[in-house]
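Note that one protein chain is taken out, while the other chains of the complex remain in position.
Chain nomenclature is as follows: A, B and C, assigned in order of appearance, with residue numbering initiated at 1 for each chain independently.
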Amino acid sequence: MSHNSFGHLFRFTSWGESHGPALGCVVDGCPPGLPLSEGDIQPFLDRRRPGTSRFTTQRQEPDQVEILSGTYEGLTTGTPISLLIRNVDQRSKDYAQVAQAYRPGHADYAYDAKYGHRDPRGGGRSSARETAARVAAGAVARAVLGADITISAYLVELGGDAIARANFVSAEIGRNPFFCPDAAAAARWETALDAARKSGSSLGAIVEVTAEGVPAGWGAPVYHKLDSQLAAAMMGINAVKGVEIGDGFAAARLRGEQNADAMRPGPDGRPAFLANHAGGTAGGISTGQPVVVRLALKPTSSILTPVDTITRAGEASEIITRGRHDPCVGIRAAPVAEAMMALVLADMKLQQRAQTGR
Amino acid sequence: MSHNSFGHLFRFTSWGESHGPALGCVVDGCPPGLPLSEGDIQPFLDRRRPGTSRFTTQRQEPDQVEILSGTYEGLTTGTPISLLIRNVDQRSKDYAQVAQAYRPGHADYAYDAKYGHRDPRGGGRSSARETAARVAAGAVARAVLGADITISAYLVELGGDAIARANFVSAEIGRNPFFCPDAAAAARWETALDAARKSGSSLGAIVEVTAEGVPAGWGAPVYHKLDSQLAAAMMGINAVKGVEIGDGFAAARLRGEQNADAMRPGPDGRPAFLANHAGGTAGGISTGQPVVVRLALKPTSSILTPVDTITRAGEASEIITRGRHDPCVGIRAAPVAEAMMALVLADMKLQQRAQTGR
Amino acid sequence: MSHNSFGHLFRFTSWGESHGPALGCVVDGCPPGLPLSEGDIQPFLDRRRPGTSRFTTQRQEPDQVEILSGTYEGLTTGTPISLLIRNVDQRSKDYAQVAQAYRPGHADYAYDAKYGHRDPRGGGRSSARETAARVAAGAVARAVLGADITISAYLVELGGDAIARANFVSAEIGRNPFFCPDAAAAARWETALDAARKSGSSLGAIVEVTAEGVPAGWGAPVYHKLDSQLAAAMMGINAVKGVEIGDGFAAARLRGEQNADAMRPGPDGRPAFLANHAGGTAGGISTGQPVVVRLALKPTSSILTPVDTITRAGEASEIITRGRHDPCVGIRAAPVAEAMMALVLADMKLQQRAQTGR
Partner (left out) sequence: MSHNSFGHLFRFTSWGESHGPALGCVVDGCPPGLPLSEGDIQPFLDRRRPGTSRFTTQRQEPDQVEILSGTYEGLTTGTPISLLIRNVDQRSKDYAQVAQAYRPGHADYAYDAKYGHRDPRGGGRSSARETAARVAAGAVARAVLGADITISAYLVELGGDAIARANFVSAEIGRNPFFCPDAAAAARWETALDAARKSGSSLGAIVEVTAEGVPAGWGAPVYHKLDSQLAAAMMGINAVKGVEIGDGFAAARLRGEQNADAMRPGPDGRPAFLANHAGGTAGGISTGQPVVVRLALKPTSSILTPVDTITRAGEASEIITRGRHDPCVGIRAAPVAEAMMALVLADMKLQQRAQTGR
């Protein structure tokens, strides 16, 4: 049982606080002989990196990753891969008030209730800065999955304003600061998020992440379903309050015959499905269809609007969260969700090979 | 790594197929000295038991539990508790067709793709019959939690028809076959589900499960969040396609100041929260507020309406799922969701005690 | 973390007390498609079964195993295999005194100190009767390993009297009640153990277990060495106080050049080793040589000679352990050691396949 580890056979353990000297992770169980260098990891960190637009925190972190172990002559050796990212732009003085009064929506009170002693600077361990470690580990997971599996995350809703599926253009995802596949929606979001930011508020978002090329048969029954592992992975991302697979909550409003993903003989000997309401899983096991997951992210809790709270001493107070924050944490969650998808699937791939030899 | 185990310190391992001689589970890690007999478990099984109304499967299973180990003179000893439930009303002949053609929405194809060899009778291991083991284990978990924590699950929507929160009466939950807290909604659901059943169709549902009395401080950061564990627990229940905590997906449409659960000094030295958008967790750790989770269940995949499919040999076919089935699997998911909540919380309680001594 | 589970990918969880209604285990992670029926398991249980000679306890237990799940039409399905063995010859009245006074050398005091409440009948969970579950699980493990790996355990010393290696004849192991490969030693042991038994005493033993056919590359570095896993497996067998691999303690008295297992090119492309001081492992990973482990078992603690002790109330007392016991627990440990070897290796086989695809 490891609170800070994720995965079973492909497994990583993360460490580090928002304002400590560094953060990182140790990836264990990686197959040997895979090409891996910092250059394979850095592009994913760069996508998650703060400070790249006015819609993310202005904290300037280069997030340069160092591989400290587990490779030799550019190939993985099968031993633990230690990844290190230095923190360079801490401004801990911003957090003096946080040490004394709890920020509603943040983990401050819960951590104090649990541990009695916490690092209040930037939220310490509860900061979304930890997700850099996940993204780095996720890049290693992609090396395990190989080129046949493609993973993509993007925002489908921001501040309650959804994309039009008819406008979906994959290439748009990289062209705006919102990982938005609908250019028209991206334009609207820019206006909305600017307004929220200027008024000291914040907005929520819905991220969709898909994996194509996953073969049928990954996952396992009952308590280790692909669905369960994805739900745990995504619900564990900071600010996520909901996860759905395939049609998700909408499936609860369908009738049995509407929800059935009918099957026909496919051209390659594998079944052709006539629909994908299930989002690529049945009985907790992949069907060969695209795996489709959506996650709901609450609006950033760090806002400049004052909120009622109490101090550590239990006295009534009011708090404004200064410091540098994302006006919509959902945006940078997209590369994190991709990483978590890759991490779950890499683990499942090794498990499937272990039990069945396939 | 155990595909059929759940939990870490309070942990159970389930086994059994729908049409095998029996099913059961082994509960490991239970604290010693707790009163426990079959009489403490049976009432929970009776709530989940099939055949109690025309809205659940007509399979007649008494689901009598036997404790085979782990207690002595009516108290737990701290050693593994083996629980056994005999299957008595299998009708395996209903499943001859299932062995040859895949039922869309079921695990048939995925199991075949994974294992190459499966027990097709009643879905084998993928049958929701396995949830009896969870409910039995959940009863033990409740003994660990004690009387201060109360857990309740109920349907808040069936076939797209939601309850009115204003009509919520806890006592109603046990008075209708739908675990519905709104008597008016229950009456409407009866009509709707009768119609669906008679037309050979099925309906979906949304279940809400709450836990009151959970102290602040349970759960753990990053990959072992209370949120993550609940999401995995609930998403692993048969037919669940979505899980949300607190406001869930609706939180993605709130602004930061709307979503903040403001705090005031409370009468007992603990904070009084002015709202519970968060559903009782912050940073993955309980806040002392009620823990609130909702799960979306797809409509039963076993329907009498014919659906296109393929055979194991890959040929086009059509299938009607005979056998005895629930027209809305969401109904009997309510006691299962309660069990999973209890199981997660019992595990968290022991973990909190381990790390902090509290 | 499961106190009553063993293994990682090939994993089983055992349950049951000496005088409860039954004992058993759940085997999880077994590959699908392997032939498995009760007839594949029963012969191993029969070798461990009590009451087969005057050198083992006279308790009459048929140890008939039932497979309750996880197979279909004679093949494993990849789902959990539940194995059940009924207890039929409990005589719990023998244990009235044990409930009140601690038997030195037994777990009575330690269990009470840990749990505060225990099942005293026959030692409850601490009884070696639990090893029947291991032997049953071990038979499944052998199915995973296949015919290329042969595992054999035998006694090399009893009551301080060692076999002569020059007299080693494999076929002798099954011809005497001591699993002794040296017919002359077996004759001496018969005399010695009869004498010990008649004088109300007991003797210790050393068991050696070997596995041939293990390919090079199984095991893993650092904390998951084949050596570590074997040590945990063997040290966890009741009454074991020491474990050694290869030359073991004797290796501490060799010089570096004496201890080196020199290598030469072998006929089949694999290395030919000129010695096996290492017992088949290097750096925690198998080398392709026979894996050789020895375990030291203390003399049975249940003896008819009175021993000073205290009661639960803390008063001075004296105890004679009545009931039916083995005068040398080391004998029946041989089939248990074989089972644990098979269980460790099956787990390692799946792990190796998971990480490397081999």
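By our rule, a residue touches a chain if its C-beta (ideal position, glycine included) is under 8 Å from a C-beta of that chain, and two chains touch if they have at least 3 such contacts.
No experiment lies behind these values; they were computed from the predicted model shown.
Across C:88, C:164 or C:222, the single residue that touches the chain missing here is C:222.
Touching the omitted chain from chain A are residues 1-5, 8-9, 11, 13-17, 20-24, 26, 28-29, 32-33, 66, 68-70, 72, 75-82, 114-119, 124-125. Hidden from this view is one chain, which touches chain C at 1-6, 8-9, 14, 102, 104-111, 113-116, 123, 125-126, 130, 157, 159-160, 196, 201-206, 215-225, 227-236, 240-249, 251-265, 269, 271, 274, 277-279, 281-288, 296-303, 305, 307-310, 314-316, 330, 351-352, 356. For chain B, the list of residues touching the undisplayed chain reads 1, 9, 29-32, 78-79, 221, 350-351, 353-357.
Keep this in mind: only the chains that are shown with their structure count from here on.
Relative to the whole-protein C-alpha centroid, the nearest chain centroid is that of B. Comparing mean CA positions across the assembly, the chain most remote from chain B is C.
With each centre defined as the average position of its C-alpha atoms, the distance from chain A to chain C rounds to 46 Å. A separation of 26 Å divides the Cα centre of chain A from that of chain B. Separation between the centroids of chain B and chain C, computed from CA atoms only, is 39 Å.
Residues of chain C found to touch two or more other chains are 1, 9, 29, 32, 78-79.
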